[in-house]
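All protein chains but one are shown in place.
Our next item is chain A:
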Amino acid sequence: MVEMSTSPALLAPGELRRPALRERLSRKVWEVAETIATPLAPADYLDIFNPLRPGADLRGRIVKVVPETADAATIEIKPGADWEDHVPGQYVRVGVEVDGVRHWRAYSLTHGPRRDGHISITVKAVPDGKVSSHLVRRLRPGRIVHLEQAAGDFVLPGDLRGHKLLMVTAGSGVTPVIGMLRNLFPVTDEGVVERQRLDVTVVHVAPSRPDSIFIRNLESLAEAGAIRLVTRYSGTEGRLDIDTLTEIVPDLRERTAYACGPAGLLDSLQAWYDAEGLPLQTEQFRLGPVVTTGDGQSGGTVTFTGKSIEAPGGKPILDAAEEAGVLMPSGCRMGICFGCVLPMKEGAVRDLRNGEVTVARPGETGPEGIPIQTCISAAAGECVIDHPA
């Protein structure tokens, strides 16, 4: 629109009306496209040809899967055109189909922004980890995954002058830190390039050296004198506690501290820093377990938007909610019409027909939650359902 054009002086005379016309035209073209594509959207057809195009839902194509250790791999992804870049240390949520079912997980980005525009995540296959095992062992180049924009505030200060850094990493907690380090110290054919004099200490905890993702990268950074690396192999050296940490890093209190790893380590570090009145940046991906009742009898609290009800384990959530005065969508009441489907954001439900439990963890469901049929599902623990009560 003309009035929105901030500096008409930049336009040659006679070009003044062009943006408005172009905008109107493109809107018209889009309307026509929508009319001829109905009842689908034009995007449904365009996705066949280019799922990574601008304007598409954010996706990425797998470029490479590189093994890091016996049970970890780095996955290089070419993100869709609308990827908005990221800051080292941030994470990305990835939606991937495992056995035909879409799951979402968050992984640290293990590269700073790269020249080829690709992003990478490094995944460790955790025991019983459906998604991580799939990513490490079965994912092949060419496959499309779903993405969300990078997020998270586990990032370095914008201006590092005057900062001495401490990074405590344990297990796969090294992944956001390696993203930061790679950005701080680019590697060329001649070796590590240090952009500015930095004082970085990395304390890395792992069961053993072969179990450590990126250990070679850390070691070569240390050999190049870029970082001071302290490794702690808990399999042989026992676990790291805060007293040994103050011994290893005598100037601990002077350092801007980052920590990423399992909850136990982070909790004890956080407690120490809190007691000292010092700041600590932490990042943790292991999610709290959803409590499910194992007996198949007891139910739980079902929380709707604005109201919570107690739902027994043997009664459909639909019935329990209606008895408590919640207006619910409903249909056949026997599980066949799908007229009662509502998104569960969090929690666990049990299918009353066969006992199967469906779990939704925040962060691991899609943005829309997991849709459940309330007429055949009973609460199997606390549940949060996205529905106004």
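We adopt the following convention: a residue touches a chain if its C-beta (ideal position, glycine included) is under 8 Å from a C-beta of that chain, and two chains touch if they have at least 3 such contacts; residues count from 1.
Note that contacts and distances are computed from a predicted model.
UniProt lists the omitted chain of the complex under the protein name "Linoleoyl-CoA desaturase" (options: "Acetolactate synthase", "Linoleoyl-CoA desaturase", "Iron-sulfur cluster binding protein" or "Type I-B CRISPR-associated protein Cas7/Csh2").
Considering A:P67, A:P141, A:P210 or A:G339, the position touching the chain not shown turns out to be A:G339 (whole complex).
From the options A:L40, A:A70 or A:A275, the residue with contact to the chain not on display is A:L40. Residues of chain A that touch the chain left out of view are 32, 35-36, 38-40, 44-45, 48, 97, 99-103, 331-332, 334-339, 341, 353-354, 356, 366-368, 370-371, 373.
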